[in-house]
Every structure is written in C-alpha cells, then in structure tokens.
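What you see is the complex with one protein chain gone and the rest in place.
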Amino acid sequence: MKKKRVIPLIAAAMLATLAAGCSNSNNNGNAASPAVSGSASTPASASASASAPASASSDNAGKTLTIMMSSGDYGPDTLKTTMQAAADQLGVKIKYDIFPDDQMLNIVNTKLATGNAGDIIIHNFGMTDVSAKDLAPLQGDWVDKITETTKPLTVNDKGEVLKAPLGGESNMGLLYNKKVLQDAGVTLPIKNYADFVAAAEKIKAKGVTPVYISNKEVWTAQILLLTTMTAPLVNDESFVDNMIANEAKPSDNAKLVKLFDNVLSLKDKKLINDDYMSATDAMAQEALVNGKAAFYAQMSSTYAALSQNYPDKVGDIGMTYTPLWDDEKDGYVLYGQSSTYMSVSAASDNLDLAKQFVNTVLSQPVLTKYYELSPGSAPYKDLGYDLKMSPFNEEMNGYAESLPRLADFTAQRFGGAPKLDPFYGRFNEQIQGLFAGKPVKDTLDAWYKAYADDAKARRLAGF
Amino acid sequence: METTWKKTSRKTFYYLATFLFSLVYIVPMWMVVVNSLKDAKEANLFGISLPASLKFVNYRTVFESANVGRAFANGLILSVGSVVLILVLASLASFAIARSRRRSLQIYYYIFIVGLIVPVAFIPTYLVLDKLYLLNTYTGLVLVSATFGLPMSIFLYAGFIRTIPSELDEAGIIDGCRPLALFFRIIFPLLKPVTMTLLIFNFVGSWNDIQIPLFFANGDKWGLPLTVYNFYGSYLQSWNLIFADILLTVFPLLLLYILAQRHIISGMTAGAVKG
Partner (left out) sequence: MRSRSMSRYYSAWFVMPAFILFLVFFILPNIASFVLGFTDWSLFYFDDIRFNGLDNFERLFTEANFLTAIKNTFYFAILTVIVKNVLGFLLALLVHKPSRYNNYLRSVIFLPITISSIVVAIVFVAIYNPSNGILNEGLRAVGLGGLANDWLFDPKIAMTSISFMEVWQWTGFNMCIFIAGLQSISKEYYEAASIDGASKFKQTLHITLPLLMQSINITVIFSIISGLKVFAQVYGTTNGGPADATQVLGTFLYKSFGQGYLGYSSAVGLVTTAIIMILTLGILAFLRKREVEY
C-alpha cells in the first residue's frame, strides 16, 4: 500500500533536513555577518575587526546578548558589521530578533511592558515612541558629549539618557545629480520657490524628470515638507503654543498652507515622475544616479546605500536644502537628530553586560568603523578624534554658513522645549495622501485629526 | 454522432486550453525558482529567463543568515504539537456533542462555532500567556495554536459523527466497553477521513501562520515563513535571497503535498461533504 511507505518517507525527509539544520544553528551565534557573496556588496568582514584590542574579560565569554532590530535596519550590512565588531571586542556572542518594520514599535513596546524584550534594542529616529519607563538609564563618558540637537530625543524627563545615539545626524534635503544640473544650466544655491520652479522647467526641457517622488514608501515624500515648514513655525511661536493647546489647527496657518500648495504644485505642474505612486526609494536612487532625475528628497545618510550600490557614480551626487518657500527669509538647512539609537531593556537578564556592550559600540575603534561604512555628522562633540563625514554633510555645512540650522518640527525647540514632539500625527502618511490626490486642506485636517487622537490617548491638556 | 476528426480536434482544444490555463499556476512558481538562483541585480528584474550563472550559494546564504534549520524545527514542533492536541480534544468533544441529547452540550457546540467568525484578540491573549508564564515557550504557542483550530475541527467532526449509526455505540456498550475505550477503539478509527482532513489543514495552517509566533514568542521560536523578513525590509530587497528563502519555506509542505496528495484531496473532500 502506497500509504504505508509514504509516512516513513516523509519522516525520513524531515529528519534529514532537521539534522542538517541543527549543525548550522550552533554556528549562528558567531555568524552575524556571513559571507554575503550572493549579492554585490563591499564586505567589511568581521575578521578584520577581530584584531582590535581585546578588552574582554574572561567571564563574559560564552554569554549571548539578544538584539532586537527592524528588518529595514537589518538589510544593509552597516549595523551587522558594527555589532559584530563590538561583540568581538567584548568577547560575547550576539543574536538577532528581526521584526517587520511596521510591527517593530508595537511588538517591542508590548514586550517591554511585560518584561519580555531581549537585551538591546536598535531603533531609528522614526520610532521614538519606544516606552521610556522600561528602558535602562545608560552611563558612559559619551553621555555628556551628545550634541544639543540629538540630546532631547535621548533623555527621559529626569534627564537620564535612555537611548544612545549611534548613527550620524542626518541632514535632510534634496539630493541632486550634478551633471544633470550642469547640463541644464542650473546653478546652486536656489533661494526660493519661484527660482526653483524656473530651474525645474529648464531641467524638464532637457528631458529629465526634475523632482523624483517615491510615494509608495511613506518616509520620503514628507521630507519635502519637513525641510520647509519648521521656519514658519519658529517665526510664529504663538501659533505653536496655540497648536499644542488645541486652539489652532494647522490649516489656520496661511504660510503653512502655502507651503503645502507649493509642494503639491510640483505634481500639478508635472515636474515629477509619472510613476510616483508605485515608485520606491531604490528606484529613486537608480533614477538619480543614472541622470534620469535631477532632485530627490532624502536624508544624508543615504550616502551609505549609494556608495554601496553605485560606487562609481556616487561622486555625481550632491545635496542641497529644499527651497520651496516663497520668502527667502523662511529658508533654513535641516539638521536632524541622530538616525539610529541603542537602548537597553530594563528587565534584561544581562543588564550590565548589555550596558557594557553599548559602551563598546560607542568606543573609538568600533565607532570609527561604523562611520567608515556610513559616514555622517556624528551626534557627539569633543570626542577627541574625527569620524568620517560624508560629502553630503560637508556640502550642507557649507550652506548652513548663511542660513539658520533648524530641526524638523517634532524635534525643534520652540521656546527652549520640543513642544511639538507628540504631534507627529503620522505625518508621513498624510503627505503620501497629499500626493495621492487629497487636497491640501483635507491633508492638513487629516494631520490634525491624527495628532489630536494621539494627544487624546496621551491625555494632553486641551484635547 | 461525432466524426473522429471532430473528436480529436475537440480533445486537442481541450488539452491546449487547459494546459495554457495550468501555466497561470506554473509560471509564477517557475519565476520564483529561476530567480532564486540569480544574483541580486539580475533577480530584481523578475525575469523568467534562466540565470546567467547558477548561484546555488544563495541557498547557503539564506540557510545560514536566516537560521533555516532552527525555523524548520520550530515549525515542526508547533505544528505537530498543535495538531495532536486538536485531534484528540476536538474529536472527543465532538463525540459527546453529536451523540448527547442534552441541551447543555449543544450550547457548547454553538460556543465553539462562534470561534469560526470572531477574530483573535492579540493583546489580551498576550497578557493571559504572560500571567501563566507561557510567553515565548513552545507550550504556550502550541496551546494557543490548538485553540484557534478547535472551532473548525469540532464543526467537521460533529457533522461527521452524526452520520455514524449509534447502533455501533450500543454494540460496544453491550460488550462492556468503558466510555473512553468506546470512543477511542470503536469510533475514532471510523473518523479517519475527517481526521486526515483536519490533520492536513491544521498542520498546514499552523506551519504557515505568522501572527501567533510573531506576537507570542521571540525570534528563536519562529517558523519558516517569518524568515522572509530577514530579507524583505522596506529599504534593501535582495529578491534572489527572498525567493530562495521562499522556496526553502515552501519546500517541506510541497514535499508533504506531493507524497500524500491523493490522500489529502480525497480525505478533505470526504470530510467536508459529509459535514
């Protein structure tokens, strides 16, 4: 009977695969950055960093730390290589819990709240809602060296540091293709919206897409506004105070409305790519380096991905601010907070070891290595040594000599405090909706409703 | 009367049309297989052409970096555990429900059926597991997974048992069988078609499920489908690795399906229709 032979067959097949799998799983503790030979990448192999000075004590050997990370952060090799370097230096093993990007925050918070999280959490600045009371305060000489821009994001209300910044402080602005601009006769800097549109038309006449929008992914299109709306708010502080007391809505601010109109007009004037609805960040990078698009709103930390994927073309790309304001006086260069942070779960079983690990990552050898792979403006001052900055940061620093440096609206200090911090209101989704066809007023109202709901859940006064 | 020519052309048309139709199913799978062996740049083009060179190393990369062996073991433990639990508990419960005349037992039946429609409440379940110290344990996962399979299983078992004549029960009782023995020795073997059906469905459902392991356990207990998220982030997508991982994920079930295919389909249909 065929059936009788089937079952032992299945069992045998499964056992065989199981046996093969088991022998591999023992190695995984150390194989945090395996030889990724299947894809074109520049491997900064872990073996090179293992020769770093061993500050490991013998009782650490054999312990394993669990790092929770989102799949988006896990993709590029930068973090994995850095973590492995720190692990080697400290003499411990590490393993990862990877979560899909959009679930990361929710799952991590739930696990933290019930004391079930791993040891270390790596999160990026888009996930600042990680629950504060379940993180352990961190100590180290780096604590006092955190820059002013990043500091607000890292501390709790007692001033203890809960999130150790790792990634460079991102500038946000427009990446541009130098050759395309040169070819169309466009010179930088562009100072205001009218000039920008004129330049865009020149570029369009040459058959190149002036501005690339990747609306499929929520985090890019919002940059056009994040980099332009802080100034009107800074210049009108009473408006901000009214906003947080729920006495004014965003759509009440004429300058804000005009900014949104300007941004949307790029689409109406057909100055963007046709496939913006399904375009992704990867496609945008490709169009930019290959001269098919002129401008693309992004963060300076994209330099790492660009130099990994397009090493021979990354030199053609520069970065400038986003001149979509009507009045030059509303101009600024956006300096963001650090892009990536490390936290330690307060309920971790390896609390001291985890804290030591964080300090190791932030030590000179490992930190230098990280910035080799992902150059940027380090969130630390007076380190006593230099960390590699990318050409993007340097160019933006140049522009910042004549324009104010501001942060995005959630991080910017108004009257000394980041008052709009709880008011993000899923801004990225609102802008995605804007480009998908929602009118400006509806978009602003949707943003209002989103942050009002949040404020209600946070029990803020006035909501 | 049809001429032979008409019959042949009819047949040819039939074979051609149905074969083209089956391509709708085969081409996507072919695409996955073929792209899993390309390098990243080529794979991102999603073509159906053969690879420029066969990169079997993709599988090794996936196997190691996604810890496939462990995920496989997890899937096995979870699926086998929950299936065994479901089959025993559901069949026993359905037996009493189907045979008993008492009202109270019928109420239980409806309570279980409601479970077919009502969705899962994740966070309260998470808290329950936490209080019982069952979070991130195989036991907890198996219990939760079994719970969610109960409604459908009881529905099918109860329906099927009703078609088994109760004379068999009476014969057993006269022979002096104790209640549990009556059930396991006489009734349960007769439930084979439904048991096979439920075995397959609950096994496959548990194996492919992502929400239960994601919420109630940490990475070291996840099954194969979740390994895809090692490669499918918002930023960088190496489709060759994604596809290789997909094949590794699908392979065990595929094997099971190919080997036991006839029994799957026949068992499934028998149980479903009688229910």
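Things to note:
The first chain written gets the first letter, and so on, giving A and B; residue counts start at 1 in each chain.
Basically, a residue touches a chain if its C-beta (ideal position, glycine included) is under 8 Å from a C-beta of that chain, and two chains touch if they have at least 3 such contacts.
It should be emphasised that the depicted structure is a prediction, and the values quoted were computed from it without experimental measurement.
The missing chain, though absent from the display, is touched by one residue of B:A40, B:V68, B:V83 or B:A146; that residue is B:A146.
By the touch criterion stated above, the residues of subunit B touching the omitted chain are 15, 18, 22, 24-29, 31-32, 35, 44-48, 85, 89-90, 92-93, 95-97, 99-102, 104-105, 108, 111-112, 115-125, 127-128, 143-144, 146-148, 150, 154, 169, 173, 179, 182-183, 204, 207-210, 225, 228, 232, 239, 242, 246, 249-250, 253-254, 256-258, 261, 265-266, 268-270, 272-273, 275.
Against the chain not displayed here, subunit A makes contact via residues 102-103, 105-106, 109-110, 113, 129, 131, 215-216, 275, 277-278, 426, 429, 432-433, 435-438, 453, 456-459.
To be clear about the criterion, only the chains that are shown with their structure count from here on.
Of all residues in subunit B, those touching subunit A in their complex are 39-41, 55, 57-58, 61, 63-65, 67-70, 72-73, 76, 123, 126-127, 130, 135-136, 214-215, 218-220, 229-238, 240-241, 252, 255-256, 259-260, 263.
Note for the complex: subunit A touches subunit B at residues 3, 6, 9-10, 13-14, 17-18, 20-25, 27-28, 31, 34-40, 66, 70-76, 95-101, 103, 107, 110-111, 114, 116, 118, 217, 219, 281-282, 305.
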